[in-house]
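One structure, as structure tokens, below. Some questions next.
Missing here: one protein chain of the complex. Every other protein chain is in place.
Per-chain residue numbering starts at 1, and chain names A and B are given in the order in which the chains are listed.
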Amino acid sequence: MSGYLDGMAVILALNVILAYAVFLPVATGQLNLGGAAFQAVGAYAAAYISTQYGAPLPVILAVSASVSGLIAFVLALSILRTKGVYLVLATFAFAQFVSGVIINVDALGGALGMTVPEHVGGGPIIVIAGVVLVGVMLLMQTRFGLAMRATHDDDTVAELMGIGVRRTRVAAFTLGGVLAGIAGGLYAFYFNFVEVQTFDSLSSIYLLLFVLLGGTQTVWGPLIGAAFFTIVPELFRYVVANMGGASAGQLDTSWRFIILGIITVVMMVARPEGVVTRTGLGRLLGNRRAAPREA
Amino acid sequence: MILVLQQVINGVMLGAVYVTVALAFNLTIGILNFLNFTIPPLFMLTAMVAWASAQYGLPFGLSSPLNWAAALGDGIAVAIAASLVVERMTFRYMKARYGDATEHAIPLVSSLGFLLIIENLVRMAYGTEPHRFTTPFTNMNLRFGGLIVSIPQLFSLVLALAIVFGLSRLLKYTRIGRALRSIAENPDASLLMGVDVGRIVPVVFVLSGLLCGVAGAIFAINYGQVYAGMGNEVGNKAIAGMVLGGLGSIWGAIVGGVIVGVVETLSIHLFGGDTVQAIVWGLLLVALIVRPQGIFGHHAIGKGKL
Partner (left out) sequence: MDAAVVLALRNVTKAFSGLKVVTDVSFDVREGQRTALIGPNGAGKTTVFNLISGAYSADRGAILLQGTDIAAKRPGERTVMGLARSFQNIRLMPHLSVVENVMVGQHARTRGMMDLLTPLWLKRNRAWRDEAESQLRAFGLGTYPNEVTANLPYGIRKKIEVVRALMSHPKVLLLDEPAAGLNTRETGDLKDFLMGVAEHGVTLLIVEHDMSLVRSLCEHTIVLNFGLKIYDGPTASVQEDPAVLEAYLGPRHNAA
């Protein structure tokens, strides 16, 4: 049981890192439908380096994060001339392209996947997730963080105020790529096996949705989203398994997605800004004076 | 040479599927600026429902197994109905709030939710393995010299041409078509000019559901096989065709869809089946970087906030 809980803590930690990887671009107004693909890049880079060359784990991790960060940078730079729907399409295409390429590269094991010799335990992963969490929180409290949020709300005015909107977006997207790469590397080291199906477009969608549902106005949203959508499906799996009903893995994966889908649709109708909003958080903390309302 | 020509023919036939799905995408994105990710799942849903009704009949024992045509009709009807449900939940309740960068993505995000629901309901109900869908002319072929054209291929091509032709007539010459085009040009102005946007929006979804349905039917007839993953593997490639041709343009969807179909069959022929995904999506990435407005598109569409 304790092993089970450990495993869940690690998955939660990885999901938290991934959530912030997706959050950073979204916080500047860019939907990234390729989160899992950047994770795949990091995971395969880590797997490849550790099988081919071998190096201290932190070095491998740094290299894999840089590789996916670099790819994110190039993609962002070339695609951000356009915005809106084209960016969504580009990240989507990128995700499909990455899995399409991995399947064809024998050095990466093709469709069979790759075994990773090095192992990292749950402890370091949880610590790194904590560092990422704190780091993103600090970042959002800087003027750069303010610029990101201003860009999200109104890029024309942000530009007028002297904020380099394009630079801000590219930086946020790149940083997101770095975080996804770290999550990917850690994934490879923890599970000691990577296969391309893990990082398919459904995973990218899943990732984006739980960040959006958590809420992207504050740094807490992604954390809540990641926690909810890691823990609830596990509980659900536990319940289903104990009812003796389902046995096949497919069944509970499907349920997980269906529940997320239903929550998404309902949330977009009822509360499209996500669970955690600024106004809501303020009210909860009760640290505001009542302001006059619009009549 | 004859082999390559054969692949081109097969590619055009496959392209007919992409063209039809791409048109469905184009309708919602061109008229409503809505990138509707439920379109590939609806394409898949049509084919799977058609298979299920041919296999088991209508649910709750309403009928015995249907013949192939009725089964396809059932599939298309379900796709249209599902498309209307999507309209209800994505557009009906959407209120403009602040006009910031991600607000306009609310329908898109909703449609991702529907994608998860439809895909996974089908997987749970019918499994992920392929199912056979047969028609009386499944194995009939015509030969022209060394070239083979199957009857299902011809039938599908006629179906695709008919729907494309019908759609372009509809948009051009009917009152509804004019209303649709005026909304695409300028939603606010058309509201002022008395176009009832609230009643026109469902029409868009019925049409795009119909197109998805026809595409699903074409696929089922043509390949004799349907499976839960076909939305993701086949339907999504229509996105590549749409972008290649140009967002919001009918001719763009046609040309782009055919290009993707031919590129796909040729790359299978030349490099093997595993390379298709990388080639088609790589092509799209390059297109997005080099010429995001596509072959026929004008850049304005979808460029607004999202």
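Some observations on this one:
Rule of thumb we're sticking to: a contact is a pair of C-beta atoms (placed from the backbone, for glycine too) under 8 Å apart; a residue touches a chain by one contact, two chains touch by 3 or more.
Fair warning: this is a prediction, and the values are worked out from it, not measured in the lab.
Within the full complex, the residue among A:217, A:230 or A:254 touching the omitted chain is A:217.
Of the listed positions A:59, A:112, A:146 or A:235, the one in contact with the omitted chain in the full complex is A:146.
The missing chain lies against chain A, touching residues 138-139, 141-144, 146-147, 149-150, 152-154, 156-164, 217, 278-279, 282, 287-289, 291-295.
The definition used in the following text is that only the chains that are shown with their structure count from here on.
Our note on geometry: chain A versus chain B, Cα centroid distance of 29 Å, whole angstroms. Contact residues on chain B toward chain A in their complex (touch as defined above): 29, 33, 35, 89-90, 93, 97-98, 100-110, 112-117, 119-121, 123-124, 128, 232, 236, 239-240, 243, 247, 274-282, 284-285, 288-289, 292, 302-306.
Within the complex formed with chain B, the residues of chain A that make contact are 26, 28-31, 78-79, 81-90, 92-94, 96-97, 99-101, 103-104, 110-111, 151-155, 201-202, 205-206, 208-209, 212, 216, 250-251, 253-255, 257-258, 260-265, 268-269, 272-273.
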